[in-house]
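Of the protein chains in this complex, all but one are displayed in their positions.
Then we have chain A:
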Amino acid sequence: MTIIARRLAGHLARGLVMILVVATISFFIVNNIPGDPMAARYEKLIEQGMSPEAAAQGVKVLYGFLPTGTLWEQYTDYMSGLVRLDLGVSVSRPGTPVLDVLGEATKWTVLPVLAGTLLSFLVGIVLGVYAAIKRTGKLGDALAISGSLLHGIPQYVLAMLLVVIFATLIPILPADGPVDILFEPGFNAGYIGSLVEHAVLPVATYALSAYGGWILAMKSSVVTVLGDDFILAAELRGMKRSIIFRYIARNAILPLFTILALSLGLLLGGAVFIEKIFNYPGLGLLLINSINDRDYALMGGAFLLITVAVIVANIVADLFYTVIDPRVRSGEEAR
């Protein structure tokens, strides 16, 4: 276990450095984007006939502060805030801390994307094994073609297609929004039912668009393992088919865990199109809105959150490998 602890410590240290670097870069990039909402507000108040002092006071009342420091002072201020998990205050929603806004949006993104990714992973893996074993037959061809096709269709086209079919032509599912406002939020059947109903199409879009990648990756991985000598060796030793099947599955699924971990890391930022189309108040939609509103603090916070998610996913993937793959484990342990 000490190897895992040592690895974890190393990863955390590296992850922390990466987070700081990304925070720095995104701070300066965001700072260099043209346009300044406070200046815009200030000028608008001047146009309305206010005196410069009154206009400045008006801006300060709205946002709670006035930008005065140099770029360097702003940077150190931002970074020291980061350490205390203080990401600043949203500009487009005056008075609301960025962290709260992000937390609210994350809730709406994580569950549907997680459900969609895991669903597509499970279905894609199982069908990928079949596509590999039956690769010379019609079933294998059909599965591989379905994979390529769905992999090739862009997410937003798929999303609109689903809306057209299931919300317009056969109106059985709601077209957009996270939940019906008719229901009292809480743990009651009506509210939860409405949540699920609204989540079906977004989840289906995630699942369908990711499924193609999984089935193709799993198929090629299984085909590679099938050609490995140890599978023939197991057969020649008279091993049971069920045991050989487990050997194949476990070896073939190994490289896919990397992709799974990475796509779970990207799930926070990867839902931009789908959330826009389904008007789902998650992180993707928040990111679009924050850019439109020139809400720098929120933008920076969203970027940072996505970065942290990817880094954490990488660390989890790596530690997971030390558990499931003995070759990785003994890299530091052997003799």
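Going forward, a residue touches a chain if its C-beta (ideal position, glycine included) is under 8 Å from a C-beta of that chain, and two chains touch if they have at least 3 such contacts; residues count from 1.
Heads up, the rule we're going with is that contacts and distances are computed from a predicted model.
According to its UniProt record, the chain left out of view corresponds to "ABC transporter ATP-binding protein" among "NADH-quinone oxidoreductase subunit D", "Aromatic ring-hydroxylating dioxygenase subunit alpha", "ABC transporter ATP-binding protein" or "Glutathione transport system permease protein GsiC".
Considering A:234, A:272 or A:319, the position touching the chain not shown turns out to be A:234 (whole complex).
Residues 228-230, 232-241, 243, 247, 250-251, 254, 324-327, 330, 334 are the ones on chain A that touch the missing chain.
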